[in-house]
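To start, I am sharing the structure in question, which I have written as structure tokens.
What you see is the complex with one protein chain gone and the rest in place.
Showing subunit A:
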Amino acid sequence: MTTVELGMPAEGPIADAVAASVATQGPKQTELKAKDMKTDQEVRWCPGCGDYVILNAVQSFLPSLGIAREDMVIVSGIGCSSRFPYYLNTYGMHSIHGRAPAIATGLAASRPDLSVWVVTGDGDALSIGGNHLIHALRRNVNMTILLFNNRIYGLTKGQYSPTSEVGKVTKSTPMGSLDHPFNPVSLAIGADATFVGRAMDSDRKGLTEVLRQAAEHQGTSLVEIYQNCNIFNDGAFELLKDPATGTQWSIPLVHGEPLVFGPDGASCVVRDDFGGLRIAETNQVDASEIVVHDAHRENPAYAFALSRLSSQDLRYTPMGVFRSVRKPTYDAMMTEQLDVARVQEPADLGALLAGGDTWEVKA
């Protein structure tokens, strides 16, 4: 079982409500099964959509956290992927397009006793909500953001998205899209995110491992999940999924292990002359030149360089945890400021209302 530390609700009506529910319904249930995470709502994605596999993986994984369902909150934006909260028996909010990181920030900052998750899509997180995403990442509020990247706008029926490759032909770009895509991992590292990972929808084991590390991380975690939209962008990740090509083009990231990949470990990652990284043939370099993956490196330049290895057609795509570093979390620091303030200026409402200068009018 994984351990995730949660705080306590501050004294007052919230803590009273939590205590009342424990009084009537017994102690918090933390031994859960995947079926306990399901709701009575009919799942409404297109048959074959990658969202199903992710949902199954998450439903199976969440119980391993040892957190009661009522202490988990899933906040989403708008998009196919953002329907996620309806299918998890936790607290949830399906909010408005792009704003989930902001909403989750308010919740997580005021309730350190909760495990807060954001589910968002590539359009939701990177177009309309791009601003909220980068600011959430730099603040490091304790929450986990799952970014379902299908490289398309699914819910609005197939327009290109900020992660679509240049030249993408869609209904809104009949002659091909013109704008250069974001690499969500590069963007997150550029925003100084303390935890950044990437996983594939169909790779249950790899996805679960990244989710586990993300959940354990104190601070904002961003997990990019490649998700197949079989209706509007089918096969977008085939290059990486197909066993024939997958090993050649994906670079598995394991902390402390040398970055060797490809059939028979034929390829590897070495430093280039400009402080970045490049792909080399393993038999052409000395073993000591091969980079050993270090997700805990303070300086984000290394993780950024890793994220730049891949091209927009997904060749040389690192999969796994790029970066995981410890920094104080926003919510913990906010709580600390409140504690300090209580010592400095005990809460006396009468004195506050009177302020510094008062005068008395006698009867």
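Please note the rule applied: contacts are C-beta pairs under 8 Å (C-beta built on N, C-alpha and C of every residue); 3 or more make two chains touch, one makes a residue touch a chain; residues count from 1.
Here is the rule we go by: contacts and distances are computed from a predicted model.
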Name per UniProt, for the chain absent here [options: "Transketolase", "Signal recognition particle receptor FtsY", "Xanthine dehydrogenase family protein subunit M" or "2-oxoglutarate ferredoxin oxidoreductase subunit alpha"]: "2-oxoglutarate ferredoxin oxidoreductase subunit alpha"
Residue touching the undisplayed chain, where the options are A:G50, A:G79 or A:G92: A:G92
Option from A:G12, A:P174, A:G256 or A:G275 whose C-beta touches the chain left out: A:G12
Interface residues of subunit A (partner: the chain not displayed): 9-10, 12-14, 16-18, 20-22, 24-25, 28-29, 39-41, 68-73, 75, 78, 85-86, 89-96, 99, 102-111, 113-114, 131-132, 135, 334, 337-338, 340-342, 344-347, 349-350, 352-355, 357-363
